[in-house]
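Showing just some of the chains, left in place.
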């Protein structure tokens, strides 16, 4: 018997009678002609920070990679399975996106785990521990900033992780070459779940600032 | 100067004056109390198959991992960075989701790449090639099914990859234990971009069928 | 010959024909009956962050101490001249203010000096160096947070200095006793010169948050 959780079936019915009905032409055309999104988003799995919601994006607009903490590991052309690098390669080389946005968010559980070095692993495999160890050097520095509040340390590491991922994006030859040619732009953004505020990274300084909304 | 592509800024403005305005109480409460989604979705990065759209999901409902081809590698507790396993561990052990849905979709570029063994790598690192090699044995079998049309082979491998990922989910001790106790359910679904149809996996047979929509 | 810089004389004429003319009754009454401000503000000397402007305050409303970096040293009942402690004592014991607000601000030159341990003293007396050394332990910690941008380090120390001053306020017996009796409230605020945003300290966590403006 085919089965899905009820809340998904209910939601799917709403989709069919709502968005799909309104945009069926667009879906059909996207199926026929393939996707050609201008922008790739690298975001977190968090249920409160869906990129399509925050950017009010319709079908075909955003190529979206989501992992815990919106991290991009450094370029490592070895024989391992690199899901993040694979998505990046697909977005840049096959879809030829013009923009990559690394979007972090407040109250990120992955970042919180990275800051809490005393926490027990979530399972014997400790996959979160290993994954977040990508930013361990920064996490240690921030953890020792005892004059900052827990929230300030968390926000600081969330923003550091975005800059870290952007720096790692540039270790991929295809990214750095296309960026050098002006055909690819890298951006950082940070979403405040509570207030809905979006802070955008200043490319010159790395700081996060509110965009002018006029 | 902080900068985002124009289409994202426009979308963000719509979000603020639309969904955020309408649901600010929910966002604030989710920020204060943390997320507690019932369901984790493992989906593809494809811009045409956003889970939140297909399931009409609001903030806080879906914990979403997205990679190319919605693949789950087998359990491998080594010293590598496993983004997919990390997200799985976080969803199951920390958020204690009740359902995991692996959702594939038609016309998937990753699956197409897996079927095309003659294609050149997208970059010297060949990250897509390595990533999709997770389903190489099935891809070879399907490729040699010369009596099937190209679309039939593609759909077949898309559905095989969903069953493959669900089987790999069960190689994670935390998943198999919780499923055995009845506290976690695994589901498969396949979305047809063109028609909007959602096909749901029958757990007994592995077949994909249309759910009853009453 | 009495002399003042021209811009002050011009400004004073505007005051007489503007605010004083409009509020002469209030000024006369405040002269006759004495001041009874409800709130004391401890703010920085910075020319861009005048408390009366930011809080649109009229005559008699705010008792205002201003020093570099809006710092309150710890209670030290010795035989030195303590200008900050004297103002505090006057505000709390004589004027019986109900609130004390420590207000910092962005781009503070004193905080910048505290973060730059390599800068030469401004003069042989090095008064700024000694004054800002009140927050030296925090400044050293923040300075070593090399993963943060210069602006992030600056903002972090600006906010730390506010919490530091509030903690020192509580080392004054008169403050802690009155606060304990519910007759005096301590507050922190941080003003963003560029955007005009005011961030208010959460008393429970020490974090700075935007106040609800409804």
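Each chain carries a letter (A, B and C) given by its place in the written order, and its residues are counted from 1.
Heads up, the rule we're going with is that contacts are C-beta pairs under 8 Å (C-beta built on N, C-alpha and C of every residue); 3 or more make two chains touch, one makes a residue touch a chain.
Computed from a predicted structure; not experimentally measured.
Within the whole complex of this structure, the shared sequence is present as 4 copies, and 3 of these are drawn in position.
Operating definition for what follows: only the chains that are shown with their structure count from here on.
Using the average of C-alpha coordinates as each chain's centre, B ends up farthest from chain C.
Remark: the per-chain Cα centre closest to the mean position of all protein Cα atoms belongs to A. Shared residue numbers account for over half of those found at the interface formed by chain A and chain B, and the copies are therefore classed as meeting with the same residues. The best fit of Cα atoms from chain B onto chain C calls for a rotation angle of 35°, in steps of 5. One inter-chain figure worth recording: chain A and chain C are separated by 40 Å, centre to centre, where each centre is the mean of the chain's CA atoms. Centroids built from CA atoms put chain B at 15 Å from chain A.
Touching of two or more other chains is recorded for no residue of chain C. Touching chain A in their complex are the following residues of chain C: 137-138, 141-142, 144-152, 156, 159-160, 163-164, 195, 205-207, 210. The residues of chain B lying in touch with chain A in their complex are 1-5, 7-9, 11-16, 18-20, 24, 27-28, 30-32, 34-35, 37-40, 45-48, 50, 52-57, 59-68, 71, 73, 75, 77, 79-91, 93-95, 98-99, 101, 106-107, 109-110, 122-128, 130-134, 172-174, 185, 187, 189, 192-196, 198-204, 208-211, 213.
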